[in-house]
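Every protein chain of the complex appears in place save one, which is left out.
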Amino acid sequence: MFKKLFVSIATCLSLSACVSLNSLSLTQIPEARNNTITATSDSWNLLGIAFSNDFIDEAIMDLKSQCIGGKVEGILTKHQTTVYFLVFKREVIATGYCQKG
Amino acid sequence: MKKILLLLCLSITGCTHSIHMSHMSDVSANTPKAVNINKHIVEVSTEQTVILGFAFDTEYVDRAYQELQKKCPKEVVAVNTQYSTSHGFLHWTNKIRMKAVCAS
Partner (left out) sequence: MRKYFAIAAVGLLTACARLDHVQIGEIDQSQGSLTPFTVQVSEFGFEAAAAAEIGRIATKGPSSQQFQKIRNILALMNMGPRTGNPVYDDEYANKLMEYIYAECPTGKLTGLTSVREAKGFGPVSGEIVRISGYCIQ
């Protein structure tokens, strides 16, 4: 019994930090690509049970704050999930270019 | 009968795919006319092979993003992004295809 338990735990731990991509999108990319900005927000959920998706707004606010008065273009948005032992990390990563002036 | 069933299984296995999403971005005013579109289309594809679920990054997405920009130093419009998976025996291949119009 302990052997089975050990094998189960070892399997779960070895499959930890496995990441899967849920969705992605890419907007139009400008010609001027000097100023790269990146924003990441995440949500940790026990057993994958989530009660809100408000963490997405954090990524948007972060992206906006890095480009005040400018235009954010060429945004690559990734929504991915990383699985740890019993805990899921949902993540939104947005990378883009800030155009000012 | 068993052999026929086994052959049938093998013939239709390891060749299935699944498109998860296909997204079309906005199109700016700089886009070329439809008549000339084929000359301006750029396409990149990247893949990630995952064995038994062991995958520790999504770097292949960033790679596709970088390659698309390398292929088109000008403005990239009308980006069609597709994310699909090709299934196999105890492994699968995640694929990203980015097809866009290079405005010049």
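The first chain written gets the first letter, and so on, giving A and B; residue counts start at 1 in each chain.
Just so we're on the same page, a residue touches a chain if its C-beta (ideal position, glycine included) is under 8 Å from a C-beta of that chain, and two chains touch if they have at least 3 such contacts.
Fair warning: this is a prediction, and the values are worked out from it, not measured in the lab.
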**Q.** Missing-chain contacts mapped onto chain A
**A.** 20, 23, 25
**Q.** Where the missing chain touches chain B, by residue
**A.** 2, 5-6, 9-10, 12-27, 29, 31-35, 37-38, 41, 50, 78, 80, 82, 84-95, 97, 99, 101
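Definition applied: only the chains that are shown with their structure count from here on.
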(Q) Could you work out how far the Cα centre of chain A sits from that of chain B, in whole Å? (A) 20
(Q) With touch defined as at the start, can you tell me which chain A residues reach chain B in the complex? (A) 15, 17-21, 23-31, 33, 74, 76, 78, 80, 95
**Q.** chain B residues within the chain A interface of the complex
**A.** 20-21, 23, 25-28, 53-58, 61-62, 65, 68-69, 72-79, 81, 83, 94, 96, 98, 100
